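With one protein chain held back, the other chains of the complex are shown just where they sit.
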Amino acid sequence: MIRPDDLAVVVYKEKKYLKKIEEGKSFHGKGGILPFASVAGRPWGTRFGEYDVFPPTIEDVIMYGVRRETQIVFPKDAFFICHKLDIKCGSRVLEIGSGSGALTLLLSRAAGPEGHVVSVEKEERHYKNAQRNLAKYLELQNVTLRHADAADFEDGPFDAAFIDLREPWLYMEHLRALLCGGAPIGFIVPTTNQVSECLQALRQGFGDVEVIEILFRRYKTVAARLRPEDRMVGHTGYLIFARKIEAVVEELRATDGVTPP
Amino acid sequence: MIRPDDLAVVVYKEKKYLKKIEEGKSFHGKGGILPFASVAGRPWGTRFGEYDVFPPTIEDVIMYGVRRETQIVFPKDAFFICHKLDIKCGSRVLEIGSGSGALTLLLSRAAGPEGHVVSVEKEERHYKNAQRNLAKYLELQNVTLRHADAADFEDGPFDAAFIDLREPWLYMEHLRALLCGGAPIGFIVPTTNQVSECLQALRQGFGDVEVIEILFRRYKTVAARLRPEDRMVGHTGYLIFARKIEAVVEELRATDGVTPP
Amino acid sequence: MIRPDDLAVVVYKEKKYLKKIEEGKSFHGKGGILPFASVAGRPWGTRFGEYDVFPPTIEDVIMYGVRRETQIVFPKDAFFICHKLDIKCGSRVLEIGSGSGALTLLLSRAAGPEGHVVSVEKEERHYKNAQRNLAKYLELQNVTLRHADAADFEDGPFDAAFIDLREPWLYMEHLRALLCGGAPIGFIVPTTNQVSECLQALRQGFGDVEVIEILFRRYKTVAARLRPEDRMVGHTGYLIFARKIEAVVEELRATDGVTPP
Partner (left out) sequence: MIRPDDLAVVVYKEKKYLKKIEEGKSFHGKGGILPFASVAGRPWGTRFGEYDVFPPTIEDVIMYGVRRETQIVFPKDAFFICHKLDIKCGSRVLEIGSGSGALTLLLSRAAGPEGHVVSVEKEERHYKNAQRNLAKYLELQNVTLRHADAADFEDGPFDAAFIDLREPWLYMEHLRALLCGGAPIGFIVPTTNQVSECLQALRQGFGDVEVIEILFRRYKTVAARLRPEDRMVGHTGYLIFARKIEAVVEELRATDGVTPP
């Protein structure tokens, strides 16, 4: 049942809008006027003329709710990152570069009520915007938003970390110290030059390095004329993943040969 | 700390192996012999010669653990599906076509300890294989595996559903009845002909239909010679998503105009 | 040397303009005014402020010269088609569906002065537009443009054919009769449904059938920040190629076992 003040996604053809169902208000679009008084009290999934009203998914919130003051991590990448970093109920997760807080919402959900996400943002303007977005859209009280520079941040240890910085290689040793042994870490960078810099920095103290690009292609949904859409997103960023090497055993036979990597 | 009988992923160059750290045993690979007696008691993330030993992620389990008697839903698709269907702690999820149970593991994790996944498999052989895989790798006790035909399955309602069948269009009305109003449903099919059939069947009773293809590209991880890998996976399947239309209001002004779609 | 009335491509940042260097005129763009009187008499490849002036390539003519009244075959596809059909100096080429004549220009060039291209267009409006484009941009006098329906066209035999029609399967037998034994034939269609129909029709009388899609990705050209462009063309069309089976020999030993396919 759609209740007053619920968040809802209104779908009109291929456009979506995230709206609060405030009773005195209405939605004005190409499909006409949709008075919210007519919407409240109906079941979720009701079709009103050309408008369909659904409960918003996390993708709807990220795409149509979050106020963007930075480039966000788009769902195609965020969905992958979250599982690739093996985040599950109870995980302690570090995010460096909160940006607008879009990925933070997803990390929070994945870490669950028993988990904890620490998200660090250096720019005051972005920090405040992320704060607003989290206040509005966070489902669980498991996020600590910190206004700090990555280099000054000293907490830990974390089960996983995701880094969205311009020059992550400058912080690599520091970040490594915040992770549990074997913990996965991820990065997103837009250019190949940055990928090379990261790869260089990951040679010390990390293993299982991967560089991945996710291309996302939508199709037009007409059964008799199935075809990809004419235009697609050509690039968001390169994803880099690695895992922390905690110790190095040179001599397998020795039982006390653990040295720092 | 790696304890005896832990599952671990052993990484050698770009190959990975999922192994139980059984004390009397050892791993024999191109990097030499790795006796598990030397591994137990070390921290996670220890490097032994050319071998790195990490705690397995869910991707490691799906790729190197699950015994496959069917084509599995690959991580690139599974990770996306899981969030696209908006599965979160507490979700009640329906999976039709358990296959080898790979996606089931991920759905279980996403639904969390408060959630519930019902996974239905018709083929006895696959059902038994999925049962074995779940017994071995499931982290939470929130999955009910059912040996049944989709058409005979009558539970519900579910917050989300994922369907991996050859002819899902034959079951569309039945599946729709098992979903909550506005609930997302997803499908994976390998051919464009199947996509067209699904799109046709989704015209009644569903909205917000999307067809998506995820292309996944790996790069070689040499900083000074960054380049994509020579070969890549060209296709796994087309993903189709929709949401259940629960009711149709013809006249926006009327307050009692709800009709079944 | 750029001479008066030459066609030239004017490049300003990432935009290109095909212009006739008419002496009294000038080019007005974001880089300021470029008087053509200053251009004529200079060498090709002269940089005037932010404008570069080059001799137009066939890609420039197709992209910025040809007046489009139809969707054209884009260079990424046209360049491939031309060689895939093995067109060389002296080839006799059939094109069904001249459209705006963009591909015709390329086929003409590939067939060379000794070759011949017959291009057939049914729609009078497109025929006339193609005529204008060919009059303006054709380099060789080796094209016959015909205003006719594919079904009524009876010439031949051709060394190669390219078909850009909505329902090519309706003409398959007729088209086959116009080709030399073993000759390649190509098609472009936008939807998967059309691909399936073509494949079905090609089962009789054709061999070596291939379906191909060419994805074209541009990068931003900043050395220190190399990255793909944000948006790309997601789809133009599916390319289908086959070769004519001329005869079938059932019994390899027999010397007179040739039967029509």
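The chains carry the letters A, B and C, assigned in the order they are written, with residues numbered from 1 in each.
What we mean here is this: a residue touches a chain if its C-beta (ideal position, glycine included) is under 8 Å from a C-beta of that chain, and two chains touch if they have at least 3 such contacts.
A quick note: this is a predicted structure, and the numbers were derived from the prediction, not measured.
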item	value
Which displayed chains the hidden chain touches across the whole complex	A, B, C
Which of C:34, C:93 or C:165 contacts the chain that the document leaves out	C:34
Candidates B:70, B:91, B:108 or B:192 - the one touching the absent chain	B:192
Touching residues on chain A - with respect to the absent chain	192-193, 195-196
Residues in chain B touching the chain absent from view	190-193, 217-218, 224-235
Where the missing chain touches chain C, by residue	11, 16, 32-35, 38, 42-49, 52-55, 57-59, 75-76, 78-80, 82-86, 88-89, 106, 109-110, 112-113, 139-140, 180-184, 192, 195-197, 199-200, 203, 207-224, 226, 228, 238, 243-250, 252-253, 255, 258, 261
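Basically, only the chains that are shown with their structure count from here on.
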item	value
Residue-number overlap at the chain A/chain B interface, same or different (half cut)	same
Chain A and chain C: spacing of chain centres that average the CA atoms, whole Å	44
Chain A and chain B: spacing of chain centres that average the CA atoms, whole Å	19
Residue numbers of chain B (touch at least two other chains)	192, 195-196
